[in-house]
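Excluded from the complex is one protein chain; the other protein chains are retained at their positions.
Entry: chain A
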Amino acid sequence: MMMLLLPHREEEEEGGAAGRRRFPINDNADLLAEVLGRLDGRSLAVAGCVCRLWSAVGRREAVWEAVCHRHVAVGRAGAAGGTRSVVAALGGYRRLYRLCIGPALDRLAGVRRQGPAVSSSSSAARHVSLSLALSLFSIDCYERLGGVGGRQQQPPASLLFLCKPVDVS
């Protein structure tokens, strides 16, 4: 948990307590964005519930882009700009995290929790790569495209395998 100063204005103290100047984080949204971009997905979503400013900043694509890149295996250094436009076209980094990367990370963490008895042959593969996540994302995006003439669409289900079942007994 980060220690942040309370987000309300305080009078600047001059020469006061140890001479430190307080810096309300809410004054600088870009700085806030930088900070939030270092969180993991769940914490970032929680942070978006703090106040309207944090919610707005927490929805910025740049923030979620940083989060995504932090959590996926770095593949070949592709053209970052190109990636951005493609991801934006497919639905954005926030959606990418919510639909693909987040569940994938949860799934892998769950598998790791089950113990080291898990096969070692694919131990190197127990991380998510950006290309894989984008592939799954693109399939999901494709499924959501409407058909011609608005025919009844099947709900997109290609990512169901990543979902955790909820026990509703």
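In this section, contacts are C-beta pairs under 8 Å (C-beta built on N, C-alpha and C of every residue); 3 or more make two chains touch, one makes a residue touch a chain; residues count from 1.
Just so it is clear, contacts and distances are computed from a predicted model.
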Name of the absent chain as recorded in UniProt (options "Proteasome subunit beta", "AP-2 complex subunit alpha", "DELLA protein" or "Septin"): "DELLA protein"
Touching the absent chain when the full complex is considered, from A:31, A:53 or A:157: A:157
Per the touch definition above, residue among A:39, A:57 or A:141 touching the missing chain: A:141
Footprint left on chain A by the chain that the document does not show: 76, 78-79, 82-83, 85-86, 89-90, 104, 107-108, 110-111, 118-119, 121-122, 124-129, 131-132, 134-139, 141-142, 145, 147-148, 154-155, 157-158, 160-169
